[in-house]
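Sharing a structure below in structure tokens format, with a few things to ask.
Shown here: the complex without one of its protein chains, the others still in place.
Note that the chains take the letters A and B in the order they are written out, and that residue 1 is the start of every chain.
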Amino acid sequence: MRGRHNPSRRRFTTQLALGGLAAGLGLPRPVIAHPNGDHAHDPLPATNQIPGVLSIVGPWELTGLDPSRAGFMFSRMEIAETLFDAADDGSPLPGLAARWTQSADGREWLLQLRPQARFHDGSPVSAADVVHALNLARTKPGILGLVPIERIDAHQDQVRIRLKHAFTALPAALAHSSTQILAPASYDPDGVVRGVIGSGPFRLTHLQPPQRFEVERFAGWDGPPPAIERATYLAVGRGETRALMAESGQADLVFGLDPASLQRLQGHPTLQVESVVIPRTIYLKLNAGHRWLTDPRARQAISLALQRSGIAHAVLRERSLAASQLFPPTLDDWHVPALPPLHHDLAQARQLLRELGWHTDAQGMLFRSDGAQTEVFSLNLRTFPDRPELPIVATAVQEQLRQLGIRVTVSLGNSSDIPAGHRDGSLELALGARNFAVAPDPLLTLMQDFGPSGGDWGAMGWHDPALDATLDALQRTRDASARQHLRTQAAQILHQALPVIPVAWYRHSAALHPRVNSAGLDPLERSYRLSRMQWSR
Amino acid sequence: MNIQGISPVAGVLGRRGLQALLVAALVGTLSFFLMRMLPGDAAYRIAAGRYGYDLVSAAAAEAVRVELGLDQPWYLALVGWWAQLAEFDLGTSLVTGHAIADDIAHQLGHTLLLAFCAMALSLLIGPALGILAGLRPGGAIDRITLLGATVLRAFPPFVLGILLILGLSVHLGYLPAAGHGEATSVVLPALTLALGLAAGSCRIARDAFSQVVNSPYYAFGRTKGLSDRQVLLRHGLRNAAVPIVAYLGMQMVFIIEGVVILETLFAWPGIGHALIHAIFWRDVPMIQGCVLVFALLFVTLNTLVDLACLALDPRRRH
Partner (left out) sequence: MNPASESSLPAALSIQPKPVRAYFGSRSVGAALLVLVAAFALFGPTLSGSDPVAQDLENFLAAPDAANPLGTDHLGRSMLARLAHAAQLSLWLALLSVASALIPGAALGILAAWRGGWVERVSVVIADSVLALPGLLLVLLLATFAPGAFWPLYLGLSLSFWVEYFRVVRARSHILLASPQIESARLLGFGPLYIVRRHLWPELAPMLGTLMSFSAATAVLAMAALGFVGVGIRPPTPELGVMMIELLPYYQEAPWLIAAPIGLLTLTVLGLALVGRDRSSMQ
């Protein structure tokens, strides 16, 4: 359709008519020469690919151009850059900013840009451009709202950021995709993004929202030229379809595979499956302001009713993903091995609820009588299918709470149902998967989730001044051992009070076609690492 | 049943025109109530669609609420809704903020391509087999096609689609499994749809043809000394074509419903895919636009079928 034709494809078209017949008769697949010529026994058909164009398939759709909407997609495809980048452990790396200094009081930061950096329209990246992009980003929802910014301006050829008080997580905030730096030509006079002109190694060549876009190597990139010349991204909503696209060899890199498909693809003779545990945790958010859930013992009981190991084993297909605490071991700054692991103990859970006045009826369901009124312990659990494992985990949680005697109805809706229910107070239980490294420093996520008024994806009706003080101290403290102490303290508070109940940690996986050599998956889900991939020979 | 004095063509156009108007009113009204009765907070849904659920916050939702006027009273909204629809203004998507007419115009091309390919494929498969079966009713071909058609029609299209992906794409590797942008991407969804269509048209063609073969004029044609081939072409095909074309009108339901389900399965970026997506996000203007375009498409295609029947069958013109 797009005018790239090659002999093997044309030959293929002529075979089409015979194809259906052959399939019906169970004939073997025709052997078609691979462009590289060395895949005679390749069980993945070469016919479905376009030579020289890497095809990426994922669940995420392109709902707009603004960095606050779809910036993460342009970051992952390395079209647009942020001032900072992050290492796998979340520590800051240079991005568009080559060097930075901060004042003694930590309130003023000076960032020196990469001198040779150019936007895709050929213009050099100047400090004024960066200031323009950041000031626009501040007007939109995003991570910058958490940063105590006083002023951003250009100081000679440097970007100067003045803060109201010291803020250690600034590099992490400026590594978040909503703070992408786009060329001034990307915006119309009202500040609305009309085109994505970034400064990364790849240039956007074709955009067909919400499903598809294409990129091409940018000749003016100031780093080493990537081996991949062209790539496409296609959003495919259904997990099954994505898995089948990987299996048929149609896509080179497929993200968002459900655990069952992953299991299947791992047994595939030639496909490679890569995976990495990422700082994302599946947890139950609950309304601690709900009269049945206010007492920590009630939350404790729900936590004790969960068979995390069973869920990790049957749904995630990996027992070790059962969460023993909120932070996964990959977040080694925040994971505290000394914490007593969360465990399953139905008897103790029942005992705790008895202490709260709950009794069991003939069917084993819980009820409580307050004088004349009898109430039944039933809760609504909201979740959403964007991540294919969530509805299955929700079904498992529903059944496990039924064993305890709590009737749970599951509402499978839209991801926005959860923040909406948080705000109007109607939410009771919710199952979500929170990425603690949305910005590479989890501190920012914790500030969002467990602040004084709770957070859309975090605590609800729960607040602990001790945690506030700890998070506040973390923003200002630069001493490493003091910081470690504070982090452990925060983890301990969350572990004991259970404002959210961790269920499982998360593994991020992708299926990879053998014609590419991977550069490893990014544990922070920031990049597909296109620029570091190679064609296999 | 034509009223005296009105030409049959004008009758068809008038009836179908009224139908189009009524269905537009029906869809518009339902959509309006849908919008008003959305459970939960529409602003939140929209904000999540825009910013991703990790970034949705109350502030983002509030911004959306003000931007889209979701806080105005219902009667104002109703008047606005009708006025817009009357001007063929489908509004903007609650999720992407794009003009819906633009989005749908783009998707319509994909949907029409898929529907057209499916129709063409089904006409290649169905009537051809049907005619072969109808030439010798009770023969081997007749029995095999009857069995095949019966089983195929009992098979849900999405299951057939999955089986075809597994067979033709995953195991044999002839075709891309899903997606678009490659010339051959359309083949699998079109084939899935076409097989279901052919199962129907094959039997209709078979019945029509066996009737023609047993008719006096057909026998007369043969006694007149025409060859099998000449008789088939001169008398058989034209007479058998009328029920097949009339049946196409009924297959429109199958095509439109099939498109909705199969586009979702195959990640084909047409209106059906957009509709399911919009339902998931409760993007009401988009839902309205998609359903409306589908309904109007359905009426238009049926009008064409009606007119084709008039052209093929002179008896209907009186």
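Quick note on the criterion: a contact is a pair of C-beta atoms (placed from the backbone, for glycine too) under 8 Å apart; a residue touches a chain by one contact, two chains touch by 3 or more.
Remember, predicted model here, so these are calculated numbers, not experimental data.
K.L.:
The complex has one chain that is not drawn here; which of the drawn chains does it touch?
P.N.:
Counting the whole assembly, the omitted chain is in touch with A, B.
K.L.:
Touching the hidden chain in the complete assembly: which of A:Gly310, A:Pro329 or A:Gly461 does that?
P.N.:
If we include the chain that is not displayed, A:Gly310 is the one touching it.
K.L.:
Considering the complete complex, identify which of A:Ala154, A:Ala185 or A:Ala260 is in touch with the unshown chain.
P.N.:
A:Ala260
K.L.:
Tell me which of A:Ala396, A:Leu427, A:Leu446 or A:Val516 is the one touching the absent chain.
P.N.:
Once the missing chain is taken into account, the touching residue is A:Ala396.
K.L.:
From the list B:Ala63, B:Leu113, B:Ala128 or B:Leu166, pick the residue that touches the absent chain.
P.N.:
Answering carefully, the residue with contact to the hidden chain is B:Leu166.
K.L.:
Thinking of the whole complex, not just what is shown, which of B:Gly173, B:Gly200 or B:Gly221 touches the missing chain?
P.N.:
Of these options, the touching residue for the absent chain is B:Gly200.
K.L.:
Hey, which chain A residues sit against the chain that's not shown?
P.N.:
239-240, 243, 258, 260-261, 263-264, 267, 307, 310-311, 313-315, 385, 391-392, 394-396, 398-400, 402, 410-413
K.L.:
Given the full complex, what residues of chain B touch the hidden partner chain?
P.N.:
Residues of chain B in touch with the missing chain: 15, 18-20, 22-23, 25-27, 30-31, 34, 37, 39, 137-138, 143, 146-147, 150-159, 162, 166, 196, 199-200, 204, 207-208, 210-211, 243, 246-247, 250-254, 256-258, 260-261, 264-265, 275-276, 279-280, 282, 284, 287, 291, 294-295, 298-299.
In this text, only the chains that are shown with their structure count from here on.
K.L.:
Distance-wise, how many Å sit between the C-alpha centres of chain A and chain B, to the nearest whole number?
P.N.:
Computed value for the inter-centroid distance: 37 Å.
K.L.:
In the complex, go through chain A and note every residue touching chain B.
P.N.:
Going through chain A, the ones touching chain B are 1-2, 9, 12-13, 15-16, 19-20, 22-23, 29, 44-45, 47-48, 50, 57, 60-61, 63-64, 68-70, 72, 141-143, 145, 178, 208-212, 232, 234-238, 240-241, 244-245, 247-251, 384, 386, 413-421, 423-424, 432, 434-435, 438, 448, 456-457.
K.L.:
Flag every residue of chain B that touches chain A in the complex, lowest number first.
P.N.:
40-41, 44-61, 63, 95-98, 162, 165-184, 187, 191, 264-267, 269, 273, 277, 280-282
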